[in-house]
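Every protein chain except one is present and positioned as in the full complex.
For reference, chains read A, B and C in written order, and residue numbers begin at 1 within each chain.
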Amino acid sequence: MAFQIRTDLALEARESAEEASGDLRGVSVDEYDLEASDIHVTKVVIESANGATALGKPIGTYITLEAPAMTEPDEDYHKEISEEIAKQLWELLPDMTREQSILVVGLGNRDVTADSLGPRVTDNLLITRQVMKEFGAAAYEREKMHSISAVVPGVMAATGMETAEIIRGVAGQTKPDAVVVIDALAARSTRRLNRTIQITNTGIHPGSGVGNHRNAITAQTIDVPVVIAIGIPTVVDAQTIVNDAIGRWNVGEHGSGGALETPELLPELANFYVTGKDVDEIVKRLSYTISEGLNRAFERFGAES
Amino acid sequence: MAFQIRTDLALEARESAEEASGDLRGVSVDEYDLEASDIHVTKVVIESANGATALGKPIGTYITLEAPAMTEPDEDYHKEISEEIAKQLWELLPDMTREQSILVVGLGNRDVTADSLGPRVTDNLLITRQVMKEFGAAAYEREKMHSISAVVPGVMAATGMETAEIIRGVAGQTKPDAVVVIDALAARSTRRLNRTIQITNTGIHPGSGVGNHRNAITAQTIDVPVVIAIGIPTVVDAQTIVNDAIGRWNVGEHGSGGALETPELLPELANFYVTGKDVDEIVKRLSYTISEGLNRAFERFGAES
Amino acid sequence: MAFQIRTDLALEARESAEEASGDLRGVSVDEYDLEASDIHVTKVVIESANGATALGKPIGTYITLEAPAMTEPDEDYHKEISEEIAKQLWELLPDMTREQSILVVGLGNRDVTADSLGPRVTDNLLITRQVMKEFGAAAYEREKMHSISAVVPGVMAATGMETAEIIRGVAGQTKPDAVVVIDALAARSTRRLNRTIQITNTGIHPGSGVGNHRNAITAQTIDVPVVIAIGIPTVVDAQTIVNDAIGRWNVGEHGSGGALETPELLPELANFYVTGKDVDEIVKRLSYTISEGLNRAFERFGAES
Partner (left out) sequence: MAFQIRTDLALEARESAEEASGDLRGVSVDEYDLEASDIHVTKVVIESANGATALGKPIGTYITLEAPAMTEPDEDYHKEISEEIAKQLWELLPDMTREQSILVVGLGNRDVTADSLGPRVTDNLLITRQVMKEFGAAAYEREKMHSISAVVPGVMAATGMETAEIIRGVAGQTKPDAVVVIDALAARSTRRLNRTIQITNTGIHPGSGVGNHRNAITAQTIDVPVVIAIGIPTVVDAQTIVNDAIGRWNVGEHGSGGALETPELLPELANFYVTGKDVDEIVKRLSYTISEGLNRAFERFGAES
């Protein structure tokens, strides 16, 4: 296809790949609905190079939680969603029944609403590393609390540094067992904006996110054993939305092929994205739900086991 | 045309009207370039009901300053642009050689980057009303300073009130001679985003701006003799951009008419807008240039005469 | 007394008055502890001119909730405190079993941490007026939801207007049944900072708060039937703290009278205040607890009755 699919969601990459070829060897998919809550879970596992090529994503596990209600106000701040986030994290993180040190990274730009998810999530985290360092193992035995630290690296235009440089430097000093990166993602269609959470153990790879801070952040690039990435799509690439619209219009009206002919009208949109008018309220809520999920996974959740 | 033009710029409305019919009776246009600076000035005057219908804008004067360099950093903070803003304001405002009381209104949502122009402009204004009230006429004689006040009403989702209700209430108490409203606008194409300033004496009318705070703000609705609106387009309506893209693609590839057939794929985009990835830096600069323009018009500029 | 007591808390004014004279005719006091929670409630009622003179506060009811735990993190966001706030508000507000329209005013300066309580409380309020206006009485019958609006007037240095002018103007347009004003207060001693909530039906009176936005806001000045003020002391006036320290030191070391001799060293501190190093975390928590209290009083609480 002349026009590269611009999506950070393995879920959408798979759909597109299916349309394009249907060859999905090396990709396993498991889907189920959570009882007693309106959450649809899809687990895409890319098992081989063929699967990675087909989806344009690295080998690894991609869990998506789709919860249409996620953008609505809720008295319990979407407790069931944050509990599911905690459960999934618990499985992807290293042995959480023993004390772990975890560095949470809030990617993105606090000054751009649609890109502020990462920094906002760190605002509501329970930070414990300084306490654990002071009281040592006793604190963990007593509290079953893990050693949590957080950093908001900022974007390259403001720091002059690549995000990976900053994280590698900080991780090199504090030697966490795992890094959890939070970032705003780009979806292919507005249908999934703000209602889909992707959790993956492959880290972050250059994509079409809001900011230009998307150099690869993986176990290799930052030299940490485990790198989990949690993301929610808050934008759609402007070129993608126009291309898809033309493709659909074109298929509908004049048979296939439109998408192939459109690149020439896209360049003007290269640095633009599409987002919702209520993005501020929504990012505020979503960041709260994710930070609750992290807090459960790191503290309360740990205490229960 | 089946699809209503979504633009707050009289300049673009005129272009579209020209394409559509060419009947521009009741609309006069004057254009010129400013020497010693890269600013193109267009003055559209809608003189009659026919002109108002053709452009879908009320009768009045619409001045646009187009300055491609506006988004670039500049040591003097675009002095020449802020001076031109001051000059144009000086002509639209009531007798500025006598003391005037002016209420500046920063429309929009501080928490949505693309919609934060208005609130940010008020942050850098020289507020003098409280001083003038304390020292009275003497202060004006000495300083040739006008009585400037400012308010940021906020958006309906946060206040439960219409912006016009709040402004009418505040103006009813402080009885300003004129109100100057600052707001982020929507353009038809990304070509004019962030590099066009529109100054009009018609106030604000429901349009396709970023927020849902666009109830009419005019001399009638807020009961103030003069209402000037200053706006810069920071977004493009998502439906507009897709529609235009299809229109152009369609015309280019298969002759005319595409635009007529597209409404059915637009609804999903009704609450979305397109904006630039560097919107934070740009809105920061633009708000500074506009507040400098207002400060010149209200204080230094006044002192010179 | 040469040095005026600088406190916004009727509780402290009463203590000082007692020390000074002991004449507390016209002041009734009722105290009790809430079972199952560590909240101490004091209800000071100033019933006569003599009481008002003795305490330097207007006639009316002053309820203070003292909760030492208030500054600590809490999973339920201090549910018991917000429930008590709701209960007390419910008693001071007009007939809440019928639909009421209430305007909440967030006083203070969002850019000064210790003064940002009011604006922050409005950030978490459930705003319903725009919905009620759209769906009318049916919405109240169905939801038992009151018509809630909110405004953040800003400080005079930023607006050029007195806060009361802005509120009077807004209330004049929207005609609320009651106004609830939220503000950061000044205490006499650091002992009560951040752990005392004062709720009064006397509105706001010029005091020693953080900002210079303390012109009177009462039923008379803003022309609304009922004006409730909710405040938490986040600062101590710098002159007060030095004066008290000298007074105590002086009494302790050299017998009484120190306070009388100290005014000459105070002027340099006239525009300074004392606040805690963790004021940001604390104001964030307190504002959340208060907004929860208001939301309970206005919505859920109403629904229960």
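FYI, a contact is a pair of C-beta atoms (placed from the backbone, for glycine too) under 8 Å apart; a residue touches a chain by one contact, two chains touch by 3 or more.
No experiment lies behind these values; they were computed from the predicted model shown.
Engineer: Which one touches the absent chain: A:I59, A:A139 or A:A158?
Structural biologist: Here the residue in touch with the unshown chain is A:A158.
Engineer: For a quick check of understanding: of A:R168, A:H205 or A:K284, which residue touches the chain that isn't displayed?
Structural biologist: Counting the whole complex, the residue in contact with the absent chain is A:R168.
Engineer: Can you tell me which of C:D111, C:E141 or C:D223 touches the chain that was removed from the display?
Structural biologist: For the chain that is not drawn, the touching residue is C:D111.
Engineer: Please give every residue of chain C in contact with the chain that is not shown.
Structural biologist: 109, 111-114, 157, 189-191, 210-212, 236, 238, 241-242, 245-246, 248-249, 253-254, 258, 261-262, 265, 268-269, 271-281
Engineer: For chain A, enumerate the residues touching the unshown chain of the complex.
Structural biologist: On the chain A side, contact with the omitted chain comes from 122-123, 127-130, 147-154, 156-161, 165-166, 168-174.
Heads up, the rule we're going with is that only the chains that are shown with their structure count from here on.
Engineer: Report the inter-centroid distance (CA atoms only) between chain B and chain C in whole Å.
Structural biologist: Centre-to-centre distance between chain B and chain C: 39 Å.
Engineer: Where the centres are mean C-alpha positions, what is the separation of chain A from chain B, in Å?
Structural biologist: Between these chains, centre-to-centre, one finds 37 Å.
Engineer: Residue numbers in chain A touching 2 or more other chains?
Structural biologist: none
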